[in-house]
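Missing here: one protein chain of the complex. Every other protein chain is in place.
What follows is chain A.
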Amino acid sequence: MTDSKYFTTTKKGEIFELKAELNSDKKEKKKEAVKKVIASMTVGKDVSALFPDVVNCMQTDNLELKKLVYLYLMNYAKSQPDMAIMAVNTFVKDCEDPNPLIRALAVRTMGCIRVDKITEYLCEPLRKCLKDEDPYVRKTAAVCVAKLHDINAQLVEDQGFLDTLKDLISDSNPMVVANAVAALSEIAESHPSSNLLDLNPQSINKLLTALNECTEWGQIFILDCLANYMPKDDREAQSICERVTPRLSHANSAVVLSAVKVLMKFMEMLSKDLDYYGTLLKKLAPPLVTLLSAEPELQYVALRNINLIVQKRPEILKHEMKVFFVKYNDPIYVKLEKLDIMIRLASQANIAQVLAELKEYATEVDVDFVRKAVRAIGRCAIKVEQSAERCVSTLLDLIQTKVNYVVQEAIVVIKDIFRKYPNKYESVIATLCENLDSLDEPEARAAMIWIVGEYAERIDNADELLESFLEGFHDESTQVQLQLLTAIVKLFLKKPTETQELVQQVLSLATQDSDNPDLRDRGYIYWRLLSTDPVAAKEVVLAEKPLISEETDLIEPTLLDELICYIGTLASVYHKPPSAFVEGSRGVVHKSLPPRTGSSESAESPDAAPSAGQAAEQPAVIPAQGDLLGDLLNLDLGPPVSGPPLAASSVQMGAVDLLGGGLDSLLRSDVGGSPAMGGSGFTAPGPAAPAAMGAPLGSGLGDLFDLTGGVGTLSGSYVAPKTVWLPAMKAKGLEISGTFSRQVGSICMDLVLTNKALQVMSDFAIQFNRNSFGLAPAAPLQVHAPLAPNQSVEISLPLNTVGSVMKMDPLNNLQVAVKNNIDVFYFSTLYPLHILFVEDGKMERQMFLATWKDIPNENEAQFQIKDCSLNADAVSSKLQGSNIFTIAKRNVEGQDMLYQSLKLTNGIWVLAELCIQPSNPSFTLSLKCRAPEVSQYVYQAYDAILKN
């Protein structure tokens, strides 16, 4: 006899019949009836109508029947709150039962009934059970506190259950400890601010002891809890790691991964020179690899996590490439993840094996997998330079297969290879062109068009090829249209004589017949560029492109660090921080890796220090994919170009104008070979200074050329308004007001001398006292005519920094003596530090990275710049005017990070990290400098520049 009998029904109403049976006098019949009810429940049938009848069966000595009734109650109590009250008495009674199993069962079930009225009655029994003599009851009660907290948090706090729960962390039974930790973690998750899990070395020690003794599930809770602890120094971190490592050999993969999380996190604090650090690295590899021999679902989660781990610490698995080789019957989700990790681990040492594998995969059946494999070959070429040639020839072999999607993927990656190794593999273009007709995916078409445009001069029939695409211009996707437009303009600039018609055609298609604003705007830009100054156009459109980065789709470093803290969780599977996707996560705390120890100061600001360090490791990655439209215009036109920029007349003149002077000058400069400009003196911004173009474009296209010419270092730094330095009453009628400025590398003291006395003043002279930066007048103070009463004269006094040096306090204090025919007057003033920022203060990225790391953390200073509403681009261009150079910009979860450098006249470098949140007018400025005493004054300069 099996339970399937419970599913059979008679013709008479099922519920009706069950009702009769439930109310039967015979115990056995009752039990059978409840079983039938449960069976209906298991398949999702609504049997809530039987609630009173089932509850009536609750008072019984038969444990099985009791359990079954409890099962039913948990399912339906919520929908029948009034009826559920009927059960309370039995619960309360059962909580006093001599059998611990029944006590535990009662308190456990009661907690599962999510009815407010019941919770009131739950408190007393729960309090008793938390202190029960039997650990089984205590551990069940611990979980019950979490349940109750979920229903009524206030009640739990008022009743003091949280304190009792905290006490249970010191319980003698490891299972009770584990459950208390689990319950506290759950409660703490919904109250991030409450300091529930007050972890200190003593409680950590208790947890570590319990870790060895409790069940596998308890171990997971404890390990996850440990991961939130911040050890006070590297010694403590190491001792915790030592006690956690045995968990790596646990049979339960979730235990292993939680242990990996703790180790990865605390490792951050260990010095790399430590022997133990190396030992730990070695210990981490085998368990991770072992996870890959588990069931495919486990493999998938493990692989997603390994993907994070190899990005953070590639050294762990660098010798384990082979375990990621794909088996043909792996599920597709495992295959794709393995492939990703293979590329991340690819290096010169193993590239031959990897390539052989990838080539094998490219002939498999699954289309998605094959595509990714082909793409992976391209990524290897870009990552491992020595393999590029082999990769390209592999790709060519694959193109020869003529399998449509393989060809298309190959062309997309070859485009990236061209970007990475210019002028090296262009001989393959002919082969690519043969496959032009088979390309039907936008990405592949766009890639091919880019190649044709970029290498137009080497392709004899480039014009025909592009023309063939032009026929169906309006049916193409935007990606292809934009690319086609750029490619034809490139072609025109390279072969102006034969392609005038073509370029006119595409410009008119883009500007007049298209509804797409991006396309139209780009069309106008080209048009205007070509018509005004074709030479400039050439420099802009055909500018040398920045190289693409080696590794693509790396996770942004701060996010990576956060995700490392979430190893083993859903966040690690989705590679997004939990705040980004978990519903109802209330005030999720951002986790961050602990800083490496050694400096007590950095421990206080754990958020700032490591993230800045990490960030510098990967400066400004330019993704290889997706920037097909990688030409300069597209990259740099940051701010939106507002409104239709051209007046009607300019549209009309376009076609005529374009071929008038434009073509002539283009040809002229070509023939003459001279670098003579078209007259406007326009210099195209090279790729090296993209940021320079960013900000000032807001006013529209018309201004483009004027502005770009003017942007940059020529404009001079910020000049504060003049203030009175020497009031007339202190200087016998001579009033001096002034300010400092810096223009084109020279510093000036701009003075206004006013004669408020009744007599004429003459014979002016000026002298500076020794000062911190050796500022001194570069020329005598020249007042050409005597100064009559009530007369003012403006003087610009050039300064240099070759005077004698003496450290002043404040640092930027300048003591000045001015003499005239009446007397000698002294005053002192503070000069803004930015007049000392030199024009060649832009540091190389590598240099920046190295220097940032090199300068000890104690030298870092943090400041707040309040009430500043500029966006990152505006900030960057504004600062650049004052010789603060932006080296890299990154966007981290919506906030912009600018990495900047500046150099003082005396050669001191200052490195800055400026953090800008869009909604927050308060910026955070972190400065690092070998002479930390200047930081404060640099900050003042920042503040002054940004606020004016």
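Basically, a residue touches a chain if its C-beta (ideal position, glycine included) is under 8 Å from a C-beta of that chain, and two chains touch if they have at least 3 such contacts; residues count from 1.
What we mean here is this: contacts and distances are computed from a predicted model.
Hidden from the displayed complex is a chain whose UniProt protein name, among "Oxidoreductase", "ER membrane protein complex subunit 1", "Presenilin" or "AP-3 complex subunit mu-1", is "AP-3 complex subunit mu-1". Among A:170, A:205, A:363 or A:948, only A:363 touches the chain that is left out of the view.
Contact with the chain that does not appear here is found for just one residue of A:23, A:59, A:75 or A:829, A:75. Across A:152, A:239 or A:759, the single residue that touches the chain missing here is A:152. Looking at A:160, A:246, A:278 or A:727, the residue that reaches the missing chain in the full complex is A:246. As for the chain not pictured, it touches chain A at residues 1-4, 6-7, 27-28, 31, 35, 38-39, 41-44, 62-65, 67-68, 71, 74-75, 78, 99-101, 108, 111-112, 114, 134-136, 139-140, 143-144, 146-147, 150-153, 173-175, 179, 182, 186, 189-190, 213, 215-217, 220-221, 224, 246, 249-254, 256-258, 286-287, 289-290, 293, 295-298, 300-302, 322-323, 325, 327-329, 331-333, 353, 356-357, 360, 363-365, 401, 403, 568-571, 573-574, 578, 581-586.
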